[in-house]
Structures are given as C-alpha cells and as structure tokens.
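Note that one protein chain of the assembly has been removed; the remaining protein chains are unaltered in position.
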Amino acid sequence: MTSATIPSDGSEAPAIGARKPGLSNRLNLELKAYKGGESTLCSGCGHDAITSAIIKAFFEYGIEPHHVAKLSGIGCSAKTTAYFLNRAHGFNGVHGRMAAMAAGSKLANRKLVHIGVSGDGDTASIGLGNFLHMVRRNVPILYLIENNGCYGLTKGQFSATADRGSVKKGGGTVNEMTPIDCCALSIEMGCGYVARSFSGDPKQVVALLKGALAHGGTAVIDIVSPCVTFNNHEGSTKSYPYAKAHEDPLHELGFVPFFDEVRVDYDPGTTTVVKLPDGSLITLKKLGHDYDPTNRSQALDLLNKASVEQQFLTGLVYFDQSTPPFDEQMDLVPEPLATLPASRIRPPASALHAILERFR
Amino acid sequence: MTSATIPSDGSEAPAIGARKPGLSNRLNLELKAYKGGESTLCSGCGHDAITSAIIKAFFEYGIEPHHVAKLSGIGCSAKTTAYFLNRAHGFNGVHGRMAAMAAGSKLANRKLVHIGVSGDGDTASIGLGNFLHMVRRNVPILYLIENNGCYGLTKGQFSATADRGSVKKGGGTVNEMTPIDCCALSIEMGCGYVARSFSGDPKQVVALLKGALAHGGTAVIDIVSPCVTFNNHEGSTKSYPYAKAHEDPLHELGFVPFFDEVRVDYDPGTTTVVKLPDGSLITLKKLGHDYDPTNRSQALDLLNKASVEQQFLTGLVYFDQSTPPFDEQMDLVPEPLATLPASRIRPPASALHAILERFR
Amino acid sequence: MSIAMEPRAHRGNLGVEASATPVVNDLVVTVATSNGTGSQSANLILMRAIFGMGIPVSGKNMFPSNIQGLPTWFTVRANASGWTARRREADVLVAMNVESIAEDIASLRSGAILVITKSLASYVTRGDLKVFVVPFDELVVPVCKDARLRKMVVNILYVGVLAHLLDIEMDEVKNAIGRQFAKKGSAAKLNTDAAIAGFDWAREHLPRQNEFTLRRANLTEGKIIIEGNQAAGLGLMFGGITVLAWYPITPSSSLCEACIDYLEEYRADPETGKATYAVIQAEDELASIAMVIGAGWAGARAATATAGPGISLMSEIAGLAYFAEIPAVIIDVQRMGPSTGLPTRTCQGDIWKAYQLSHGDCKHPMLLPGNMAECFEFAAESLNLAERLQTLVFVMTDLDLGMNSWMSAPFEPLTKPIDRGKVLSDEDLARVGEFARYKDIDGDGICYRTLPGSSHPNSAYFTRGTGHTEAATYSEKPADWAGNLDRLTRKFDTARKLVPKPVIKMTAGATVAIIAFGSSDPAVEEARAILAAEEGTKTDYLRLRGLPIGSEVFEFINTHQIVYVVEQNRDAQCASILRLECPDRAPLIRSILHYNGLPIDARSIVEGILAGEKRSKPS
Partner (left out) sequence: MSIAMEPRAHRGNLGVEASATPVVNDLVVTVATSNGTGSQSANLILMRAIFGMGIPVSGKNMFPSNIQGLPTWFTVRANASGWTARRREADVLVAMNVESIAEDIASLRSGAILVITKSLASYVTRGDLKVFVVPFDELVVPVCKDARLRKMVVNILYVGVLAHLLDIEMDEVKNAIGRQFAKKGSAAKLNTDAAIAGFDWAREHLPRQNEFTLRRANLTEGKIIIEGNQAAGLGLMFGGITVLAWYPITPSSSLCEACIDYLEEYRADPETGKATYAVIQAEDELASIAMVIGAGWAGARAATATAGPGISLMSEIAGLAYFAEIPAVIIDVQRMGPSTGLPTRTCQGDIWKAYQLSHGDCKHPMLLPGNMAECFEFAAESLNLAERLQTLVFVMTDLDLGMNSWMSAPFEPLTKPIDRGKVLSDEDLARVGEFARYKDIDGDGICYRTLPGSSHPNSAYFTRGTGHTEAATYSEKPADWAGNLDRLTRKFDTARKLVPKPVIKMTAGATVAIIAFGSSDPAVEEARAILAAEEGTKTDYLRLRGLPIGSEVFEFINTHQIVYVVEQNRDAQCASILRLECPDRAPLIRSILHYNGLPIDARSIVEGILAGEKRSKPS
C-alpha cells in the first residue's frame, strides 16, 4: 500500500467548518444552485442523464456557477446547455461552430470555466474541421460530445459516428460507412484529456467530468447517449440495450479533488493515479484491461480495435499534460480581456504621433 | 530469389509492337501529350517538380489524358492543375472544397480518373472537415497535398502543417502549434493508400503516383514541396536544404504496371511486394527501416514519432485494399451518370400515375 | 382555384353567429396537443375523412422545433369554396395540452366550440364558448390494453368525438385509418376501435351543436392530398436528377427523403438493378453544394435542398456556379429566419438573399412554385433550366408548401423533354471544329460547353472562378473581365424569357392590383373574394412564378397604378426586387407583409389593402 497526500489549495476553498456536509459543497452552495431550466427533450433521452451528471460534477467540484460559460451549437444535445447552471451565461450558436466560438469566448475571458456541449452531428460532421483545430490549439474547455449516432433534432438520419452495419429505425437502410472516432482524432490532434463514456454510467461520467474540469487544456469526452426516439432499436449500437450490454470499462475511475484533505490509499499493483494541474487526482483501478492512458500508441490501437470489433470501451482513454493551454501560449494578461479598462486598451496620443512619423 | 509473373490486362493496352519504346507509352502517346500550360509559379517552386512527376506518372502508366478530371481548390498548388494534362478538363474551384467537388464529379462520371491537387492550407486548414469526409467515403481519387508548411499564395503565413518551432521568413515569429499530420488523419479515416514524399525525390514521387493510380479508392500523397519564396530559409523544416538533408526513405519504392509483361525478381528477405487491384505491383525494398505499410498501428506510431522528433520519413506509409471505393458502395450503373440518355433517367408516365394513386 | 363552387366569402370572425341553420362545409378545427404523442396521425385521419366526404380541406401543422413534449397545433380547414389558406381563428378547438391550455382558450373567438379533455376542464372560465368536456383519459383505458400506447391512442378518440359533433361520416374515418395504417393491421384495428369508442361515447353523452355541419359533397373527386416536399422530390426524380447531395435540415429534409424513396423505387436500372442516380448525405452544406457543382461540372443533373442556414453556407459556391457557369439546383424550403430562427415556422425570407447570393455582382434565376403541381413541375424544370442556362437555379418553396397537406389535382406527366442545354459532343465538335467555352455564339449570353471525358482534341477547357477569356484561359485584363460580366448580364436577361411566366387574373372593373407568389396564393385568392364580396372591390392579380421578371410582369406593373406586393417577410424582399426592376413605378409598389411564422391568412391581406386604399384616397 502506498499513500499520497492530497494537497489543498486553501486559497480557493472556504473554511471547511462552514460547509453543510453532503448537502452543500465547498462554496456552501447546494445542488440546486447548479440546476437549469426544465428539459424539453424526449423523456428518457440520454442527453438528460448527462445534464444531471454535469450538474453533479460542477456541484461536487465546487465551481461558482457564474464563473462558467456554457456554449453549444444546434441539435438536441446543444439545447441541454439551457438545462444546467442557470446562473451561468449560455450561448446556443449555430450548427458546428461552437468550438470556434468557445475559443473566442475563452480568449475574451480566460477566467471563465468553459463547457461546450455538442452532438455527434455537430462535431463529427459539420463541425469536424473547426473542432479539430480547437483541439489542436488546446483551448481550455470541457468539450462534451453527446453521441447518439444520429441527428436527433432532424429526425434520426445517420451521423458520421454511426457504426458500420447500423440499421435505421423502421428498418431497411443500413449504414455502410466507417464511423468517425472523435477520441482517436482528438489524440491525433494532441488532446491531453480524452475519454469515452456512457450516459447510462453516471458514476463514470461524473468522475470524468470532474477530471476534465481539473485539466488545463481541451478535454474531450465522447459520451454515448442514446436517442430514445430515433436510435434506440435493435440494429443500433448506440441504443440503451446495446450500450448497457456492451459497456466495458477500461478501469474503475475515481476522482479526488484538490481540496479534499484526505489521504488516498491505493494499491499500486491495481490502481494508477493521475495527477492534474490543480492537484486533483484521478484514480484508475484495474479491471479486465491492462491499460495505461498515458501511452499514446496503446490508446490509438485500443480505439481502432474497439472500432473494428465494435467493442464499447469506456473510461479515460488518453491523458497527457505536456501541451500548454491556448491562453498560456498567447501570454495574455491574467485579467479578462473583456473588462480591461479603456486606459489599458488605447495607447496614448504620443504613440500615434510616433507611428505616423514613420509614414512621413 | 522468388519470382512473380505480372499479369497483363491486354484488353486495355494496344499491341506492344506498335509502341515506340521509350518515347511513347502503351497508348502510343508521347510525353508531350501529358503536358499542360506553362507554369506561372515562382521558378524553383517545389510544386513545379510535382507537376513534372504527375506528367511522367500519367504518361508511364498510360492513361488517356481526356479520361482524367483534374480538380483543385485555391492556392499556388491549386494552380498546377493547369500545368499538366492539357487534354483533360480541369476545375480550379474555391478554397478548401475540392474534396467535396471531386466526390460529386466522380459520381457524375465514374469512368474518369480523378486527380485532385491541394495545398496544406487548402487541405489542413479550411478544407480539413471536407477532406476527411472525402477520405472516409473512400472516393476514388489521387489526392495530392503539395505541402510547403505555409500559405504560398497569400504570402507565406504559417499553415497548420508547419512544424512546431518553425521560424517565419524575416525572423521573429515562431510557430508554437503542433502540426497537423494529414497522413495520420487519413489513416484514422480509413484511407487505404497513404504516402509521404518530397518534391525533390521525383523517382519516389512518380512511383507513388503510379501506385495511387492503380489503387481503387482514395489515395492521399502528402508531398513536402518547398515554397522557395516564403519558406525556404533556415528555421523552416519545409525548405529544400532541410528536406534534402533529412529525407529518410522508409524503403526503396518500385512500381511495375499491370501491362508490363515482365517477371519481377526480388529477394523476399529485403523486398516486399504489394499487389494493387488492377494487377500492378509496388515493390518496397528494405532500406534502414524495418517497416510494414500494411500494419496500421505501426504506421501511426511511426508518423507520431516522426512528428515529435521532426524526422522526415518518406515512402508508402500505409496500404490496405479492404474498403470498397465509394462508387462501388453506391452500386451505380457502370456508365457515367452524366451521359445517361433521357430514357434512363425519366420513368414513364405510368410510374407517375402509380405514385399519385397513393395520394388519393 | 378551379374548384370554387358557390363562391362564398370568408365568414369573418365577427363573434357568435346564432343561426338556427348550421353552417355547412365551412369550418376550421384546431387540435392543440403536445408533439411526439402521435397526434399527427390522428389529425391526418381527421383531414382525410373530411376529404373523403368530398369536401375540400387543408391541414396546417404548427409544430415546435423539438421532438417531443412541446405544444403543437394542427388546423384542419374544410371549405366548400376551396379556400384552404390558414384562417386566423378556429371554429372548433380540441384542447388536449395543459402546456398551452390557457392561451388556447384565450385565443378562441366568442361562440367557438371547445372540445376539452376532462383533466383540463377547470381551465375554462369563459362563458361564451360551447364547451364539450370529454374524459379522454378514462375512455382510452378499455380501448387500449397496452398502457404505453394510450398516449397515442387517446388522439384518435377525439377524431371519433369530432365525427359525432361535426357529422363526419364514420366510414370515411375508418377508410382514413385504414390508409394511415395500411402496413400495420393491428394498429389499424386499435385505432378504428378507438375512433368508434370516441364516436359512441360522444353520441351518448354530448349534446348536439347546431353551428356547423359537414355534408357529403363532390368537390374532391379525383384530387390528391400531398405535401410540397413530396411533390418536389417526385419532380426531381422525374426531372432526371442524377446526383442529389444533401444535409439534413428542417424543413427540407423530407424533400430529400421523399426523393430518395422515389429514386430507389423507380430509378434502379430495370435490367441490372443498379442505380441511375447517386445520393450523398453530405457532412455539411458547404460539401453538399460543392458536390452538386462538382457533379454539374462533370455533366450530372445535380441538385440539393436546404433551408436558410444552408443557403448562407452555400454562398461562396453559389458565386462560383454563377461565374464559372455550372448548372446546379438548390431548392430552398424556406423557414423563419434570420439565424436559426424558427425552424418549424414558415417564411418567404430568403427571396432577396438567394436572388443575389454570394459576394460580388451575381444574380440567380429562381422558380417560385405556388401549389403542389408547381412544386412537382418546377423541381423537374429547374434541372432543365440549370443546364440550359448553365448556372445555379433556385427553387423557392417554404415550410407551408413543403410540409403541410395540400389538396391538388393529380399532376400531369411532364411535357417538357429533358433538356441538356448547349452541350457539344465529340461529334458536334468534329463538325464545328472550333470551341471557346465562354464565347457568346448565339447572342443570348449562353455559351457552349463540353463535358469532361470528351475525346475531341479541342474539347478540354479549364474551369475557374477567376478571370478568364472566351477561350477559358486565365485573364486579369480589364476588358476581359468587364466583357464577361456584361455577357452574364445578357444571360440573365435571357433567363427572363425562360423562367415560368406569371399567372395573371384580370377582373373587369378592377381597382386594385396584387402581386404575390408561392404559398401566399390561397390567401390572396380568398382575400380577393372577400374584397369583392364585402367591399365590392375588384382586383387584378399577378402570381409571380419566376425571377428575373419578364415582359408580362413589367407590363402588369406598368399598366396598373398602385400594386400591392404580398409576401411573407419583414423586409419586403420581393417588392424590393420589383422596385429595382421598375424604378419608375417604385413609388407605386406597396408591400403587404406577414412575418410571424404562421402561414399568411386572407384577412391580413384584406386589411393591408384596405389600409393602403384608405391612405391613397384624398382625405
């Protein structure tokens, strides 16, 4: 048995004594402070389960709701940003461009925690190029793909993540195309936090979300999220029955936030601990697989094998902290650019005179 | 020593006796029948060398020039489609959309050999999403990326393939971003013919081009092609000096077309032979590397290592014939859709009456 | 409106008509439910049953932009005169949805009939309605054993109740159910039982009403009911489309999906079963239009369908198609914009935008279908026109035309043959010898083209969106550029003669002139009847069916004083085009605009014209 002492960044967390344990978090906020408007999705939609997990993760991690910016494109999945964190500003933009919008927003206010919720159509079809470039830049954002293998909002056409051989509702049409694996592409683009999960596995989703919040750069979580209305039938590999029957976690995931003054005891033979920039830890307890998420080529092999053999592997697929986040690369002032006073964004008249001299 | 007899598809090749050996090809056409307009690129531009290789490859492989459709986007590279195969129709479209245009064109006339010439900006920036989706569909096309690490036509800004640490001409600005590797992404999208080469290595380029012409689906060849005007200085990894000094071929490439009635003698210990759908062969003679281009995970590892360590490996990176080309997946009539007679594209009035019955 | 018998003007919404004799074959039923509950089938059955009785009907679906659980309204209008436009207020409301109940009740005119599910009865506080409370939730239990299906089956119960209340023949209800569930015998049975249960319960428990009745007529003989998207999908298939590239978007998806179904059924090669067409679900609209022009360039008859956001994304390539002169068709099934707007509401808000889509000077011909037959014909004809004019052609429909149910005479088989335009084959080239891709040989601005793959030594040319000479070589010369742009203007003028001519209806003694297009037509026709009946105002009417305008439109505008242009957008987009075409008449071209997302109604037009006329009169 090995032990690790979890560092506490006392500066951010309010005094422990003030908390109502269980009911409120380190900011003394209750779960309901993290809720949003009522969902208008179909009852049973996988996306709603993810919304609940988001609420839980932000609550447990203890982020001020108004310190969050929520962005999305268009789709059933995109609507969900209205269903959590009512106190955060939200932006439901246009189809496929959320990744780029979020990059702009993050630069405008780097203090805000950015969460982007997308669909498989929004990300892997129309948004693919912009998504990959956002990943390449390592824009600090928790980027969720609520992956149902179809275009829910336009009534169930196959998306680019539909597995080969998937059958369309009502029968007949079979998808002949190779699916796009957003996790594999994210790794190719240098993403340092890549995960796959299942909306029906809230425990894992919440742990992954918290890990993503602690990660400094782009975190991509591709969550299979069944569309109960158009893609929950036999012949779909994105249905509840299929996902439940086939989910094969790579490891048992735990998350220990930086502010928890506890010692984590773990067996280094069965558990790996991944340390995040803010001091939080992700614990990965071995299950059937012998898997090391810091091994890039193993990760890509695993994803490819899973795709070819239509395995449904979940968990933290890849982890790497080496690339600096976008806003650090840019060497910005620490304050939000959005609210810099006029004096800091307009040089004096003398500067103008000096410049104009050059044109005389 | 092992021998392979190369099959000859006599139906396409005219009588051997009629050829002027060396000067003309199997169609009795001379090299000049494959030329195009005069180049307007900077003298010394890598793209011009590739143009020459294209002319040679089409000549040697013996394709009727007018059986070719040439497509491109916008950029210096895109202009080159006007500089070869004057007898082929050409289409210089808009920036970044050639991949999708070519998919449409190929479906309209599947008899035409399609060649698309793109730049690193055209493919890896604005065109990334559409490019990857074309690859995913396995549209039969020889897709060239004339990769100079910059936007030539707009005067040398970094492109997304510029290596980390590259310095801009005139000094100062250094590229901090991880480069996009179009070869790795193509493999991820299921491409069955992926190669990297160097415009300064015409022998290899020509062999790869001919191999691509014999391949049934999408063939992606990413050719480092120095921009002598904006990216040929010290600090660039896409310059002539750098590429010449660093080119490290994975193998010595040979191509034996299906119509060559010769026996290929090779040593199976040092040479691998890859067979293409039309019966042509690619021979890969071992050099320093022990590399098997049919091994997907080896290919991805290799590319990643090359990217991280800024090695310049060239050759046939990945090869796989298993995915059917797009037009076959679609089960089209063999004739070009473009010229089907009216009788075959308008059902009789009786069909209309039958359909309307359903709406009564 | 050739079916107009006993022309009877709109009754207006003037409160209770306490007549002893009921109004016959003239009423509007609105059903307020929640979407995703299967109410759509019930509503179609209701509409179909009335249609089966020989009474002209239309069905308008006001559904939300989500998949399940938000309020949705379906309006059936039955009208012996054939007026099928939306009417502002319902005569009968079936209220099933708690979400919208308050506003539903508030929206009713005094004296209207309210059929309300028992659980909502407490919401009724107004005393001026004829209220029929029905315990739907109880009635459904014995009919439907499977509790999960009850949410759906409950809808068919109100059809039975309405059948009783409005004298709809139950045999027609049963026919309609049989049709709707043709492939599912068990569902047909279940629904038939439910309809009968509703009917029987109503007969026993509800008092009669004497306001409205529906009586068998013979006004729908031989007619069909169809949606414009189905008609246009059919048009593309018969029009000889060979490449369809699309990306899903409401309200155009169902057009492509219909087209695909027809292609699969009728366009497989009879001998080999192989496809004489290719369909690609593209990754986005940039790709779908790029595929279309790639295909058009290579000689396919290629089209896509989309809606506003797709149109915007297609802007850049629209300019390429214009300038490089590549045949292509975009069907824009317009929905309410700007931006994502109201994806499930109708609008004519892209007219001006599509007309000159893309940066720089460019203009595109467009076809403006106004009914089901035109959705069919114009979709087919657009493929001809695109090849004839070698350019991008728009077909502008909208959500109302595309996704609502319209009555129509069955379509005539296409009479125009497939036209490939000025394509030079190898044989042609051998004969004429010369070829210059952008030379205006015929003086109509349309040049000859060759297709890739042609073997004649002169046939190859290079297509580009940059400056070019007549011989298609690259050029930046000022005279080449301007000359080319001028020829394109000439070509656009040729298009004036080739797009469908307007339909003009002149009335002796007319004092008012109207121009409209597309889905506004039924409301305009009804408005004309109202104006004639109520105000004694006679109207001339030009229905625009294509742009750019031709001589008939110029003449109509020039020979009338004030012209009212009716359209469904805020910025008077079509009127703007007309004002610019006829600057001398610009001050006389007035706009009647409707842009709240609902299909335009006749009263809005009448009010607009009366207000305009008042303004014109010396006070």
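Note that the chains are named A, B and C in the order they appear, and that numbering of residues resets to 1 at the start of each chain.
In this section, a residue touches a chain if its C-beta (ideal position, glycine included) is under 8 Å from a C-beta of that chain, and two chains touch if they have at least 3 such contacts.
Remember, predicted model here, so these are calculated numbers, not experimental data.
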| item | value |
| --- | --- |
| Displayed chains contacted by the hidden chain, counting the whole assembly | A, B, C |
| Residue touching the undisplayed chain, where the options are B:Ser43, B:Ser322 or B:Ser350 | B:Ser43 |
| Touch with the omitted chain, as defined above, among C:Ser110, C:Asn210, C:Thr272 or C:Ser339 | C:Ser339 |
| Candidates C:Gly443, C:Gly536 or C:Pro583 - the one touching the absent chain | C:Pro583 |
| Of A:Leu31, A:Val273, A:Leu287 or A:Leu337, the one touching the omitted chain in the full complex | A:Leu337 |
| Where the missing chain touches subunit B, by residue | 40-43, 74, 76, 79, 94-96, 125-126, 128, 151-155, 157-158, 160, 229-230 |
| Touch residues of subunit C, complete complex, unshown partner | 64-65, 308-309, 311-313, 315-316, 318-320, 322-324, 336-345, 347, 349-350, 352-354, 356, 358-363, 464-467, 476, 478-479, 481-482, 485-486, 489, 569-571, 573, 576, 579-580, 583-584, 586-587, 589, 595-598 |
| Interface with the undisplayed chain - residues on subunit A | 37, 64-67, 69, 71, 81-82, 86-94, 97, 100-109, 111-112, 129-130, 133, 137, 327, 330-334, 336-340, 342, 344-347, 349, 351-353, 355-356, 359-360 |
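Just so it is clear, only the chains that are shown with their structure count from here on.
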| item | value |
| --- | --- |
| Subunit A-subunit B separation of Cα centroids, rounded to whole Å | 36 |
| Computed distance of Cα centres, subunit C from subunit B, in Å | 45 |
| Contacts with 2+ other chains: residues of subunit B | 129-130, 133, 137 |
| Contacts with two or more other chains, residues of subunit C listed in rising order | 283-284 |
